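All protein chains of the complex are present and in place, except for one that has been dropped.
Going in written order, the chains are labelled A, B and C, and every chain counts its residues from 1.
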Amino acid sequence: MRRKITLIIPTILLLLLLPGCWNRRELNTMAIVEAVGVDRANDGQIVVSLQILKPSAIKSSTSEKASGTKSVWVVTSKGETVFDAIRNASLQTDRKAYFSHNTVYVLSEELARNGISDELDLFSRDSEFRKLTYVFITRRKAEDIIRSDYEQEKIPAQAIEKLAKVTYAASKVPKVQLIDLLKNFASKTNDSIVPGIDIIQEDNKNPNEESLKLDGTAILKRDRMVGWFNEKETRGVLWVLGKVKSGIIDIATPGNESKKSGIEIIRADSNVVPELVDGNLIMTINVRLDGNLGEEMGSSDLVKPESFDEIEKQIDTDIKEEISSAVSKAQNWDVDIFKFAPDVHRKYPREWPELERNWREEFRKIQINIIVDAKLHWSGYLKKPVQPKNTEGEVAQ
Amino acid sequence: MLENAKITPKQLIFLVAISRLVVSITFFPVFTGPPGNQDVWISEIFSLPASLLLTVPFYLLWKRFPDQSLFEYAETLLGKAGKAVSLLYVLYFCHGLSLFLYEWSAFLTTAVMPETPVLFILLFLFPFCAYAVLKGIEVISRFAEFLAPIVFGGILVIFLLLAKDMDFNVFMPFMEKNIISIGMGGFAIALKTSEIVVLAMLLPHLKSEKEKAKLVLISSYSLIALLWLITTVTVLATLGLDLAKMLQFPYFSAVRLVNIGDFIERIESIHLSIWILSGYLKAILYLYVILIGLSHLVGIKDYRPLVISTLTILLPICLSVQSNISDLNDFLSYPISVWINIIFIIVIPYLLLAIAFFRKQGEKNI
Amino acid sequence: MLTKIIRKSTRKKRRQSSEPLCQNPSGNPTTLSKKLEDNRQAILNTFPKADDLVIREFTIGSEAPVQAFAVMIFGLFNEDSVNENLFKPLLSVHNNQLTGSTLEIIKESILSVSSVQEVQTLEDTVTGILSGDTVLFIDGADRALIASIRGFAARSVEEPSTESVIRGPREGFVESLGTNISLIRRKIKNPNLMVEKMTVGRQTKTSLAIVHIQGIANDEVVQEVKKRICRIETDSVLESGYIESFIEDAPYSLFPTVGNSEKPDIVSAKLLEGRVAILTDGTPLVLTVPYLFIEAFQNSEDYYSRPYLATFIRWLRWLAFFISTFVPALYVAITTYHQELLPTSLLISIASANEGSPFPTIVEALLMQIAYEILREAGLRLPKAVGQAVSIVGALVIGEAAVSAGLVGAPMVVVVALTGISSFVVPAFTDVTTIARFVLLILSSFSGLYGVMLGFAGFVIHQLSLRSFGVPYMSPLVPLNGSGLNDVIIRKPWWAMTSRPHSLSRNTTRQVDSLAPSPPENPGN
Partner (left out) sequence: MKVFLYILVLILIFTLLSLSQIPPLIKNRQRKELILVISLLSIGFILNFLLIIGIKLPNPIKILTTVIHSLL
């Protein structure tokens, strides 16, 4: 009898629950959003641009040749809040927007200047949004970036995502995910950097042909954007944060100062040691670097000890310059994008409550001391530059 | 009234460890109590001696009455008043279970199935609970043994997968606040452990392996502390203290960050399965304790006829035990739940122990 | 520790089983008469209509002839042998030999038959006749002689088609009980191999044999088997499946708690691990108990091949079991509830493949699963040639046409195909996985992973509550037994498997020490 009961009751319950598949949604009822752009309209409303995947377009292009149909569709909608705007988009889309596979957030500079934490709240609160999404700030309207096309990838959002992923190659633009921003927002002292993104059009070519480019770095004080860093300054920041993984350092070729040579960064590492001397903070930034001679212009023979020493020195000055330019600009803007505060906290937990109280002031007064330890290892396949020489022994042009 | 079932020491350890672990890895109440900074992990280690200290009265009582559960020796000691104590404990566990089921649905409706009503989630769960409880404590504890590798392995795998994103600098400065607040934190954590009472209920089932009881206590609390340590390190090192304090489900949020080579990603199903399976275990364990308490109260031998009718009462209680997530967070936060638990983990057992001591009851067993 | 559980659970039973087993339920036995004619009439009354009954009357001796007759059933006795060894000596008897008790003399010095038995009741003679023995009645004796000279059409020992192996013995059991016992005897030449015969079935009077090795098998289990078989009171037992359903521990369970095999080497191996085998006359399938969950994942060939591959294949079997049970449910759960768990590129390809498919995913899944089960069943029962045609047509229809017609998405076909193939890897659980798959599919369609996980938990709870003849079904996994895992997670080499499964046998020492072979210390050269 008891066995019957245990069988009957679940069955009844299941039958009663039959209509209740609340969260069930078929794939073909979802508008899979790949990128979200957030702007603010002149009337203060939020404008959201969604890049929505068209599965049918992707399907047809696998069997046939990729025809003119685009595989994404961009919807723009307005609302009082971000969530409102997103739900308003469903007035235009026949499927409900689905954000779990969103890879990119693009925010406009205009919006960022007034603070972005309000706009990012939804993305960090709702379960559908993931925190590994890449964040960008653009000088244009975010909608333009979302609407732009890309040659290599079918889905432009994936192109942007991959752009973010290959930033390590040059280390001139940071790679920032939502979680990084949230960590900084949560802390009392840290400020953030966000890569910039832009559309470039080449005038002499087809005007329709446009291309996305990561360009500059937006500096956020708390969550408000205060300005842009150029590539060099950005790398200065990345050196301090230890985020430089690869890239090229241009130096004047020893022996032929008018030409440049490129040193490829193979490995880089840094740490920051704070020191409190008479109430003044001195940050010692140690950068260690392993590099190769990647390219040489100027055809002088560099593979010899003296030249290597000189190159290493030049790298030192180069990096020092990059870092100090970044630090001085950051100190001007009062933004602790280098995460100096946690370092100080760790080293001086007793003094920290005092320092924390007016950290901005302290930050402005920080003196930095940069120690670069660059080491050059290999020179590639060449021992000497292979250059055609004319009879006078001069380098051919 | 106690079912004549036998539990091995290993199963008892896993039962207690898993059912204690499950809530804390999802809601992470540890951040709300003292010391409230990066030293919480030290508090978690301190919770081991604290829990052991809190178990002392239960252990000594069990020594006096090795074949009786808490319900039974309460009556042996207090007579009719013992029934009142039993009733209090039944209500305590009813509250514990319904609170847990409220948390269970809170997590599921927030993170996994936002549109699904809580009623559905619980209705779906209850037949499975009834089935498991009808099978008895032996099967429940075997289930714990079955789950142990899944849960512990899952936590370890998550730790390893997140290792590359971890920043261990967040644990510095070490011992920033004084040791007292850290110790307080340890006690606060231990006081939230209602499983201490569950252990007192299940110790008589150890039967032939009584001499291992001490070992069971120590190893179950150390296992809990160790797993807490792993999960806390995971959360703090990946999210940082500041963000972790602001998140509703810090561990789940950390798990969602796993991304290794764009290939191993979106593995929150591991956390989800740990939550569902071990939450199920906790639910059936508490339900079992409630049922033996109830059957003891009215003096019937077998609790099985009561299973389904008890569940019908539990359903509305679960739905109305807390009104929303802010109430829940308030309740779980440091002072409230700790103060309620003090009555049941410290006051009553010490009273019982004192009575047993003065009346010299059960001394022949010592 | 496990053995303690077994001992405890079977203690009560042991007390009961000290009484004599299997009392004959039939009433008072009819004794045979001294008069030959009465016996003849009794036999004829017992078999009122049996045209295949052969009653051969004859006299023994020439001077003072003794009347006698022999009864047998046509087709069940070995005609040549009966003529040669029974009738020929009997008919060539000279009178002077017949001094003293005729019956004794015939039995002791005339019949050249190895098995001759004296019986006193009519029932015994009838049983003998029905079993194919030749029964000899002699005037003046209230007893009859049963000469076992059976011989009936039987299949010879050949390779079973259900359990084919690449390495290992090819022989399989046949339908004859005696042959089957002999096949086991030939593998285990040990007087401790106990063979006890019983008869079940009121109509069929099927004989069966309970076989175990004394000293290895648990006595409690043996007694329990006997007790359960004695309890059987049914009309007919045509196959061991009848017995199985009567002695199962959990008759309502999806999971089998009695194992079966068609190969003597497998049965012998199980006997040597401490199990009890039940051989039933008339079927080549031999039952073994206790049957544990892990046995489905162990194959005889694992033990004949080298351990590395065996271990790997064993893992594959676990994986296949998991796939065949869970993958359709997980697919439905993830694609309709938890799309965020899919990697983006996978989601895109699934979404584009499912674009325009008319059914909800769960309907699609159920349709395809049912279609697959129909195809499988059709292919199984039909003659080989037709079966192939069925599978080709089915594969074409399901695999190709349904997708290109846009009825189902291609990923679903992949899932179903994967599931189908995987379910054949663990043949003992094909029925379990099929049912479990549908249950989980429906649960997953209600509430996604939540349902699948709860369903999984429910199945596990069910499995953990099972016992097979006192042994926990999931042992040695739960309750965990370290040395038991040597033959579950991995397959250790034979020289390293020093103990028998602890849950089955109390005498667990197989070898004293690990006997790893090593090269000679001083090479000859």
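Simple rule for what comes next: contacts are C-beta pairs under 8 Å (C-beta built on N, C-alpha and C of every residue); 3 or more make two chains touch, one makes a residue touch a chain.
Keep in mind that this is a model prediction, so the values were computed, not measured.
Residue B:321 is the one among B:77, B:321 or B:348 that touches the chain missing from this view.
When the omitted chain is restored, the residue from B:95, B:177, B:212 or B:245 that touches it is B:95. Looking at B:178, B:208 or B:309, the residue that reaches the missing chain in the full complex is B:309.
Touching the chain that is not shown, out of B:59, B:159 or B:331: B:331 (per the contact rule at the top). Against the chain not displayed here, chain B makes contact via residues 95, 294, 298-300, 302, 305-306, 308-313, 315-317, 319-323, 327, 330-331, 335-336, 339-340.
The working rule: only the chains that are shown with their structure count from here on.
Mean C-alpha position of chain A lies 42 Å from that of chain B.
Contact with two or more other chains is made by residues 337, 340, 446-448 of chain C.
In chain A, 17, 20, 23, 130 are the positions where the chain touches two or more neighbouring chains simultaneously.
Across the interface of their complex, chain A is touched by residues 252, 335-337, 339-340, 344, 347-357, 360-361, 442, 445-448 of chain C. The part of chain C that touches chain B in the complex is made up of residues 1, 4-5, 8, 337-338, 340-343, 446-451, 453-454, 456-458, 460-462, 464-465, 472, 474, 477-480. Looking at the complex, you find that chain B touches chain C at residues 6, 8, 10-11, 108, 112-113, 116, 120-121, 124-125, 128, 131-132, 135-136, 139, 142-143, 145-146, 208, 262-263, 265-266, 268-269, 272-273, 276-277, 280.
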